[in-house]
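Dropping a structure here in structure tokens format, bear with me for questions.
Yeah, one chain of the complex is gone here, protein chain that is, but the others are all in their spots.
Our next item is chain A:
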Amino acid sequence: MDAAISVSGLVKRFGRFTALDRLDLKVEVGEVHGFLGPNGSGKSTTIRVLLGLLRADAGQVRVLGRDPWRDAVRLHRHLAYVPGEVSLWPNLTGGEVIDLLARMRGGVDEGRRADLLERFELDPTKQCRSYSKGNRQKVALVAALSADVELLLLDEPTAGLDPIMEAEFQEVAREEVARGRTILLSSHILAEVESLCGRVSIIRDGRTVSAGRLRDLRGLSRTSVTVRLQRQDELGDVPGLRVLDVVDGEIRAEVDSDRIGAVMALFAERGIESLVVHPATLEELFLRNYDDPGGVKHGVPTRPGLPA
């Protein structure tokens, strides 16, 4: 089957400024694809090109087998979108906006709508002007997720949500994929993408710098660890563990994610006094792999040996 989204060599200029510079992106049917990049790297611009809201200056863009610029209306019947900045009609209630957007897409799935409202704890009788950013985002999410579509384009959908709601969102997203839907999820937070996405594309300055299965991306799959042990002797050369420094008995290290169990067992044997673990951030990833930002600009190759 054809890819849900395939973009190659996409260029988008705003006047003299090149926002997207030969960007590539491929999303297979039925996957949650993480679309990662720092602020201003061109994620929203790409998504708006995928929707046919912006016109590509060069490159091939196919979404569900269609050209989004030419065929926008028919394409939109099969996809739903949550913008990064959700702006709603201040004098309509959240419930009215959800109904309006759903009806324009062909109808409301009543059961799904009620279920989502409950799970996101959203009061549909409030006027949109009184919603917080997170609640406006929930309105857009409920409208998009209750639609009967093949593809969901979500632009940093959890930016305004609290951690509980974020977990709820991930749960719902998993259900969607289980039902055969495809999701493109943009984010600038690696951890968020990590738990949901099988494959990711990482962009910077409008170019794809890395794409593939998350666990294959070497730098990505490392976890940062700060640990204080009772006995520090003979830690020695542990496979998958790279010690960065030791200050006052506190060890800062990186662990390959597939070795984390073994390393933890090793720590436990020596008695853990304190332990902080966090996944590598996008920033760390860039620092580690592409130390020279100028180099990135002029073309860091997509990592060799990765399934594209």
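Criterion: contacts are C-beta pairs under 8 Å (C-beta built on N, C-alpha and C of every residue); 3 or more make two chains touch, one makes a residue touch a chain; residues count from 1.
Methods note: contacts and distances are computed from a predicted model.
Note on the omitted subunit: UniProt lists it as "Exporter of polyketide antibiotics", one of the names in "ComF family protein", "Pyruvate formate lyase activating enzyme", "Putative aliphatic sulfonates transport permease protein SsuC" or "Exporter of polyketide antibiotics". For the options A:35, A:81 or A:267, the residue in contact with the chain missing from this view is A:81.
Set against the missing chain, the residues A:29, A:100, A:238 or A:266 yield one that touches it, A:100. Touch with the chain that is not drawn comes from one residue among A:11, A:29 or A:72, which is A:72.
Interface with the hidden chain, as seen from chain A, comprises residues 48, 51, 53-55, 72-74, 76-77, 80-81, 83, 85-93, 95-101, 103-106, 123-127, 129-130, 140.
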